[in-house]
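The other protein chains are all here in position, but one chain of the complex has been omitted.
Chain naming follows the written order as A and B, and within any one chain the residues start at number 1.
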Amino acid sequence: MFNWLLIFVPICIAVEHFYPQQHLLVFLTACVAVLPLAGWMSRATEQLAERTGEGIGGLLNATFGNAAELIIAFAALRAGLHDVVKASIAGSIIGNILLVLGAAMLAGGLRHPEQTYNAAGTRSQATLLTLSAIALVLPAAYSAAAGRGTTESIQGQAVGMHEVVLLSVSIAVVLLAVYGAFLVFSLITHSTLFVGSVEHADTGDTPPPWPMQKSLLILAAATVAIAWVSEVLVGAIEPTAHEFGLSSVFVGVFVVAILGNAAEHASAISAAMKNHMDLSLAIAIGSSVQVALFVAPVLVLASLWVGPAPMDLVFPGGLVATVLLSVLVTGQVAGDGRSDWLRGVLLLAVYLIFGMAFFFVPGVPGH
Amino acid sequence: MFNWLLIFVPICIAVEHFYPQQHLLVFLTACVAVLPLAGWMSRATEQLAERTGEGIGGLLNATFGNAAELIIAFAALRAGLHDVVKASIAGSIIGNILLVLGAAMLAGGLRHPEQTYNAAGTRSQATLLTLSAIALVLPAAYSAAAGRGTTESIQGQAVGMHEVVLLSVSIAVVLLAVYGAFLVFSLITHSTLFVGSVEHADTGDTPPPWPMQKSLLILAAATVAIAWVSEVLVGAIEPTAHEFGLSSVFVGVFVVAILGNAAEHASAISAAMKNHMDLSLAIAIGSSVQVALFVAPVLVLASLWVGPAPMDLVFPGGLVATVLLSVLVTGQVAGDGRSDWLRGVLLLAVYLIFGMAFFFVPGVPGH
Partner (left out) sequence: MFNWLLIFVPICIAVEHFYPQQHLLVFLTACVAVLPLAGWMSRATEQLAERTGEGIGGLLNATFGNAAELIIAFAALRAGLHDVVKASIAGSIIGNILLVLGAAMLAGGLRHPEQTYNAAGTRSQATLLTLSAIALVLPAAYSAAAGRGTTESIQGQAVGMHEVVLLSVSIAVVLLAVYGAFLVFSLITHSTLFVGSVEHADTGDTPPPWPMQKSLLILAAATVAIAWVSEVLVGAIEPTAHEFGLSSVFVGVFVVAILGNAAEHASAISAAMKNHMDLSLAIAIGSSVQVALFVAPVLVLASLWVGPAPMDLVFPGGLVATVLLSVLVTGQVAGDGRSDWLRGVLLLAVYLIFGMAFFFVPGVPGH
């Protein structure tokens, strides 16, 4: 229904070509252009999943569900903007469990006084998030303990922190292995705990899935287009942030991350309003889990070949604390199988004060 | 039943007038004088609430329930003693959820092997506390990240931290908005979850409420008296602490905060012994919520007009960690709807070791 936004794809490329100094305009048009593309990618993935059967379909959804974010992050990785990559990883994690889940709980809670869901599946995912939060804490803690500062230079030039990169790569491998275990758990051995998340489409009168060729064609086209737009978007982040005195961390955490998750926002809220809280939580928390256990480690490993220098998992202190506290709050809010509108307000309030704190951080380079 | 303690109101004022150098004596008599006044204030508020009907009555209780603490903190704010204000805010939060709740669980648990309560309401309040703990963490983290030190000078002279004040004011507004949402939630849309907290007086043979004029008169008289005594008390904190080599933080956290909550102590313990754990938890945790989401932001906003300089929300690192850990423990202890005496011992032990840690902090100015 947002198909007309696709017009922004050529617009943003044209603006970037003819008015390269209009950073804000480039940035905004690229932002808008990402939205319909991300929507089409996730729709094509779902349709493909319908055709391939439940097991492989679940795997497809789990792997390509965050493809848009992955592609944007890749563009930033190639440009050596490690701070932006890290900010968008952290922003995506907290965006899904605070903003998306908060909005879903609020919207659902305004219609239904009390909503319930399967606490066991939620707890498993919340625990995976805690694991990944710990995984993000350790390199920063190690780096701080080793007394070498926690920020890389903005150009992404690694400053000889050989052990930190080794540690980050090792942790990335462990996270991917745990993600593999989680897929086996949720798709094979304990799939009954995660009913809602697989059956995305069982809400009433579903049309037959697309033919496979159509899905693949749309997926390919959207991937190419989003990769192109991402380059434009990423190139405009730094100058736009600079122009407005914002830090690129703020832009990464609160702008880039929201764009990449716009499709999840819409689905999770709509599911909550239909009182399908299991599905709503599966989308919101599941997206965070995917980013933390799949997107983040893939980017670390990819950085060994892509971009000017290997990216470590040393997140700036503020981001680490933000992720850790967000995961804590979500575990508390979503741990007992019930939900109401106040919990939605709470999650949104936490997101808001995080946003305010990052907003006031001055836009100095390298932060 | 502590009415004879009212004699300490004139005594403390007289001592302060005739022996201004006897800091300890001034401090102690002021401390004792606060107790009966705070008791009368909370009783008059309750009586007023009975007359005004449930909705407005709940609002009155929620707003003026911590009036004594608010007035003492105001006196410290006017004197520019921001460290004392912050210490008494933090002390009030942890005092209610560790000391008051611990004593209540211990006293109740010694009489009843296992006590139960509604976990859903408790979880909502515990989550509100987590939100407020995060709200207190952020300015300190921001301030530390900005490399400007986390302590204000004792004279309350703001050291040009414009952004920190802006951030603190923004957070204060969010906290007040969440508190408003919580009032709507607990008094209107989900009042059934909080039965105990509103019906303070339904424990047996309750006499008819006082006439409205009587309540208002007593409230007014007690407010004036407590405001006077608070000035005396606050003026004596620094020199007394100095005399004994204690930090004013210790005095604020563990002395001033206990005084302001003495009434809650008594009610929460008595409710627990009667096996009314819902009421007991509502008093203890609810008081902390009020301080964190209402008293603290009101003081921040008031400091824009009252006192020598605006007060920020940058709590010293030790206090932030203390509040965060206390909230964590309470969430763990009170999250499953049951209680026993060992949990009471645990909360008291945590309070005790916090007290010991702050006791050993030397009484240097500005800490």
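In this text, contacts are C-beta pairs under 8 Å (C-beta built on N, C-alpha and C of every residue); 3 or more make two chains touch, one makes a residue touch a chain.
Just so it is clear, the structure is predicted and the values come from calculations on it, not from any experiment.
Participant: Could you tell which one of A:Gln22, A:Thr63, A:Thr130 or A:Asn275 touches the chain left off the display?
Facilitator: A:Thr130
Participant: On chain A, where is the contact patch with the chain that was removed from view?
Facilitator: These residues touch the chain not displayed: 119-120, 123-124, 126-128, 130-131, 134-135, 137-139, 141-142, 145-146, 163-164, 166-167, 170-171, 174-175, 177-178, 181-182, 185, 189-190, 328, 331, 335.
Participant: Mind listing the chain B residues that contact the chain we can't see here?
Facilitator: 113, 317-318, 321, 325, 328-329, 332-333, 335-336, 338, 340-343, 345-346, 349-350, 352-354, 356-357, 360-362
Methods note: only the chains that are shown with their structure count from here on.
Participant: Can you compute the centre-to-centre distance for chain A and chain B, using the mean CA position of each chain? Integer Å is fine.
Facilitator: Computed value for the inter-centroid distance: 39 Å.
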